[in-house]
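A protein chain is absent from this complex, but the other protein chains hold their places.
For chain A:
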Amino acid sequence: MADLIINPFSSGTRLRDMIRSIRACKTAAEERAVVRKECAAIRAAISENDHDYRHRNLAKLMFIHMLGYPTHFGQMECLKAIASAGFPEKRIGYLGLMLLLDERQEVLMLVTNSLKQDLNHSNQYIVGIALCALGNICSAEMARDLAPEVERLFQSRDPNIRKKAALCSVRIIKKVPDLAENFMSPAAVLLKEKHHGALISGVQLCTELCKVSEEALDYLRKKRTEGVVKILKDVVNSPYQPEYDIAGITDPFLHIRLLRLLRVLGQGDADASDYMNDILAQVATKTETNKNAGNAILYECVETIMSIEDNSGLRVLAINILGRFLSNRDNNIRYVALNMLMRAIAVDAQAVQRHRATILECVKDSDASIRKRALELVYLLVNDSNVKPLTKELIDYLEVSDQDFKGDLSAKICSIVEKFSLEKIWYIDQMLKVLSEAGNFVKDDVWHALIVVISNASDLHGYTVRSLYRAFQTSGEQESLVRVTVWCIGEYGEMLVNNMGMLDKEEPITVTESDAVDVLETAIKRHTSDITTRAMTLVALLKLSSRFPSCSQRVNDIIVEHKGNFVLELQQRSIEFNNIIERHQNIRSILLERMPVLDETTYNGRKAGSLHTTAQASTGSSISLPNGDVKPTAAPLVDLLDLSSDDTPAPSSSGVDPLQDLLGVDLTSTPSLSGSSKAPVDSLLDLLSIGTTSVQNDSSKLDVLSASNSSTQSANPLDMLSSLSSSLATPVSAPGSSAPMMDLLDGLSLIAPKTDTVTFTSPGLSETNGSVYPSITAFKSSSLKMEFSFSKQPGNPQTTLIHATFSNMSSNNYTNFIFQAAVPQFVQLHLDPASSNTLPANGKGSIKQNLKVTNTQQGQKNLAMRVRIAYKVNDKDMLEQGQINNFPPGL
């Protein structure tokens, strides 16, 4: 229009025409052609430095940008437009700036100067658009540079400038929290505004200030709480104002922002919370709820009530509102109710439990957002008393739920079942149900954990394998169910066939050996089976070939079929297994013995982070430990000690030495013990008994020890000591040392390996990974020095390898050198054997010993360790001990 009059020979099209021609395009290729042509024209105009069409070209570029085409070549044009004098150019320039650039582009720095000038401009609208642009895209540097200008604009006579300056400051203090104090007093002044826009912006700035600055929070809380309450009172009680009215409420936006500020002020401050009680009660009771605006206010009000200091009356009111929300027919209201109940659960779990039935219904809603919320909430609601019915409900629903919800749902069910597994049989039953319904959706660690539990539940092997066999018949398409079934048939196939270990509630089934092989054949031939499943099946088949000699030929045939498999892993397995079956009959049965019981502690250790794992929660896990199978020896000891401290629910009396807690669970087979050990020496005994049994891995010792211990409460403990000393891994040097040892043990777990009994070596532990932590002298006395150097294993930040080096500073040789260490409960410690037990005099040699510590609270707590070093000098016992607190931080 105007542009055309200026230059009738212009080749450029108008914005409107360009949009039309783009919209007229039938195909994407056509559209690209039009855009390319336009972009070429714009580039040409840019290179000619065409002023007259800059305005229009920028608008076109923005449209093209919105379609998703690259427009970086126009960025400088925005800056030029901003730098020009007229309002129209500046307006489009700033718009382009906000649209085409983001705060991370360096071009943005070039605009700082223009912004500064515009913020000082005499025209209020130019100031306004500059503030808007700054508020929307400013970076930290720009925030620093321009904060004084923005601060000055709080004094502007135009309330519209003041409100923009306030919101601009919100962004500035988010980017640079240090600047918060500059805005404190202008923000407080804005709270007196009558203009709603300025007031709303001021309230938001105050809220943001409270979040970034403790000082501002203090100030506003002390000086302004009453003021804010008064503003809210005024707006709640204000007469009808058409300009601000929404659904009969004056300015709900202001309501909500004031409630939010009150929440920040009241949180953690009883006085401030008291001030606002009345007005909150008024808002909660008087607000109209038949429109969204009213509900939005109520929702905000409930959240404020939940967050401020306790007032039971208000909380009842709030919970009732949520109850009403929950039964509302509007999905939006139900969604926010669920959302808020999740926060309310921390405040009043009982009240939320009352709505359990309704919440459970929401899990089955047709709306994915509501389902997801409700599921999260149900997860929080589960406790020991309701876990069974809730799990049943959820599993029942799993059968009919949408495919895309099954993943989330089954993950949550598994997590609940693991967390609250009451007994193993229940756990196994529930997991089988989940796997039968959603075996294709569960993560690998779920079925891994299940196999570990099954392996440890020796009395349930038969039951489990039969249940799996049944489940496989109906749900053979669920991958992880197939895997668990295949594994269990491989291990416990004979129990399936012989109906061994029948439980009372079980119905007997008749399965022949060839039926069992059928299952495996189906599994390996199923076209949906992946490599893992097929590989597992091959192993299971091999195992069956030894268990069921009659089927050996058939098994061999199935295995042979896979000799030509394209997957290397499968091909290799089949060829090797085929060889075992055909050529190594004599060793086959030994080779294919049942798997040793999988070690729950190591497995759980690897699942670091998840505290409530199945094995720990299930009772009797430690009983199955000393079962004579091949077991890692010293390693679980550490876990064991730690595990026990987690699990024993504070025994008999409160004054009991924590050490006993520590030890209680390991001795579950001797329940009389925990009551009997009151004397310090007894505890020492306990400790040693553990050391012994675990290190030597001999369950009989435990029984001997505990039996004698419980029967001789009043006997002289020293006698016992001496009678036991032969079986003790750690020589107890002198009776007198038991007392200091107790000190040493107080609240700590102690590990004392003995060089010759510990055959466990940790391969790869001594490798160096270029230690990033400085070495320390951990202990030094006149006669002995101990140095620690540190290294980390990649991928395991919590675990530190400590290489300890001992040197002898005296002129006598030390013999029978034993180093012991104790760590707080949040740390797990594993000691490797020492390189020697003699330490030559005058620092001519050293003993090296590796320690592995796992700090489960890495980053929150620093390592600490108490050490005790015993040795003999000229046949005389020596003992040195100390505490190490100078570990490098962050280990």
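Following the convention adopted for this analysis, contacts are C-beta pairs under 8 Å (C-beta built on N, C-alpha and C of every residue); 3 or more make two chains touch, one makes a residue touch a chain; residues count from 1.
The rule is simple: contacts and distances are computed from a predicted model.
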{"item": "Protein name as given in UniProt for the chain not displayed, \"Methyltransferase small domain-containing protein\", \"Molybdopterin synthase sulfur carrier subunit\", \"Signal peptidase complex subunit 2\" or \"AP complex subunit sigma\"", "value": "\"AP complex subunit sigma\""}
{"item": "Residue of A:Tyr335, A:Phe819 or A:Phe887 touching the missing chain in the full complex", "value": "A:Tyr335"}
{"item": "Option from A:Arg54, A:Arg171 or A:His803 whose C-beta touches the chain left out", "value": "A:Arg171"}
{"item": "Residue of A:Asp367, A:Glu494 or A:Glu880 in touch with the missing chain, whole complex considered", "value": "A:Asp367"}
{"item": "Option touching the unshown chain, where A:Ile92, A:Ile416 or A:Val511 are the choices", "value": "A:Ile92"}
{"item": "Hidden partner chain, residues of chain A it touches", "value": "2, 5-6, 16, 19, 23, 59, 62-63, 66-68, 70, 86-88, 91-92, 95, 98-99, 102-104, 125, 128-129, 131-132, 135-136, 160, 163-164, 167-168, 170-171, 174, 196-197, 200-201, 204, 243-244, 246, 251-254, 256-257, 292-293, 295-296, 299-300, 303, 331-336, 339, 366-370, 372-373"}
